[in-house]
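What follows is chain A.
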Amino acid sequence: MAQRVVKPRTNLGPGFWPVTAFIVVVSAIMSYFTLTSPWPIGLIPAGEPAPATDALFRFLGAVGATIFNIVTIYTIYFGIVFAKPKNALPNAIGVQIHDAPVLEFWWTAIPTILIVVLAIYSTKIWLDIQNTQGDVLTVEAISYQYGYQFRYPQLAQPVSGEMHLPLNTPTTIHVTSRDVIHGFWIPEMRIKADMVPGLINTLRVTPTVPGRYPIICTEFCGVGHGSMKTTLVVQSQQDFSKWFAQQGGSQSSGGGGGGIPLATGTVDAGKVLFGQKCSACHSTGPFSQKIVGPGLGQIFSDPAHAKLVNGTDPTTQNVANIVKNGYQGDIGTMPSAQMNAISNKDIANLVVYLASLSKK
Partner candidate 1 sequence: MATLAPGVKTGPYHAVLDHIHPEPTSFIRKYIFSIDHKVIGYQYMITGGLFFLIAGLLAELIRTQLLSPNGAIVSAATYNQIYSMHGSAMVWMVIIPLVTGGFGNFVMPLQIGARDVAFPWLNLAAFWMFPVAGVILFSSFLWGAPDAGWTEYPPVSLQGPPGTSMWCVAIFLIGISSTLTGINFIVTIYKMRAPGMTLTRMPLFVWGQFGTAGLSFIATTALAGALLALFLERTFGVPFYDPKHGGSPVLWQHMFWFYSHPAVYIMILPVFGIISEVLPTFSRKPVFGYKMIAFSTVAIALLGFSVWAHHMFTSGMVPWLQLPFMIITMVIAVPTGIKIFSWMATLWGGSIHWTTPMLFATGFLITFTCGGLTGFFLAAVPLDYHEHGTYFVVAHLHYVLYGGSVMGLFAGIYYWWPKMTGRMYNEVLGYWHFWLTFIAFNGTFMPMHWLGLLGMPRRVALYDPQFQFWNVFATISSYVLAASVLIFLYNFATSFRSGKIAGPNPWGARTLEWMISSPPPYYNYKKIPAVLATPYDFGNPLPYIGLEAAAGAEEATPTAASHPVPTH
Partner candidate 2 sequence: MDLAVIEKVVATLGAIVVFVFALIGLRGEWPKNGLDDIVTKLLLGLMAFGCLLVLLATAGLLPRGGA
């Protein structure tokens, strides 16, 4: 039967180079606007590490736009220019080429190089985020169905509702949950961590722009998930101190959390409680006998450790404060009474029990 074969073309087809030029121009323009856009994500960067993330987003945006243009525009162009003409025989066939090793080499090599670059760049940004300075202020964010609480050092009671942070203060936020997995997302800071029960994840931010920003739950946590959000208030040092004072804390003295009635405690109740709440991390041996935290056997009478881990004297009241507020320091992190679901009564029992250990 009659047979028409399209001869292999020497040129790349009508208008190939103009189209290529068009792709270059369009991609250049798009890349330019992406790379120079102040807010590529559409949100202001309200603090570290947002600028780093935005830089990566700009770069990826430019690359992505270019690749997308190449694929889309060439596909459409080929589709139009190589469409079978109406008058062609029904069995007209295309150019019978199977591959072009050079071409294939390049479209394997170039993406590979691109990916190496992207991987290196992403890693660098990642390191920046990991090394964002923190620890000048340390806040503990605890979630529950459906809300957030924030614990500040030297504040006896956790703060419900809004979270306040002082301007330009490198802050470490330890996030965890009391019941199910929640999310802790500050879009304006481009930073997020899951709040996993039994696990403490750490975020580091340095707010640079005063204002009110949403804190949003991004892990499904139940019926209330959709409305689970609160506000981060970034304010000047003075305003922050004022607010902090209102919460009943002063940033100087190490007091707070006082007045836990310890008289009512009993050794036996404390012993049972210790088995349930503490023994996973603490032995009843000497300080050196660590499980996760130090052994508490001689917490009140240990010549080697004249002070408690938070530097206060080993009085029952100070021990009670540690149990109450938890501890976060170089030897580890101990969750607060809030998270351990320990009442003041329980604390009394525990302290009495520990005291009884130290006596022998």
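How were these picked? Simply put, all candidates are chains of the complex that A comes from, given by their letters.
Here is the rule we use: contacts are C-beta pairs under 8 Å (C-beta built on N, C-alpha and C of every residue); 3 or more make two chains touch, one makes a residue touch a chain; residues count from 1.
As the structure is a computational prediction, the values presented were derived from the model and not from experiment.
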Identify which of the numbered candidates 1 or 2 touches chain A in this complex.
-> 1
In their complex, what parts of chain A are in touch with candidate 1?
-> 1, 3, 5-6, 8-9, 12-13, 41-43, 49, 52-53, 56-57, 60, 64, 67-68, 71-72, 74-75, 78-79, 82-84, 88, 90-101, 103-104, 107-108, 111-112, 115, 118-119, 122-123, 125-126, 129-130, 179-181, 183, 185, 187, 190-194, 196-199, 201, 214, 216-227
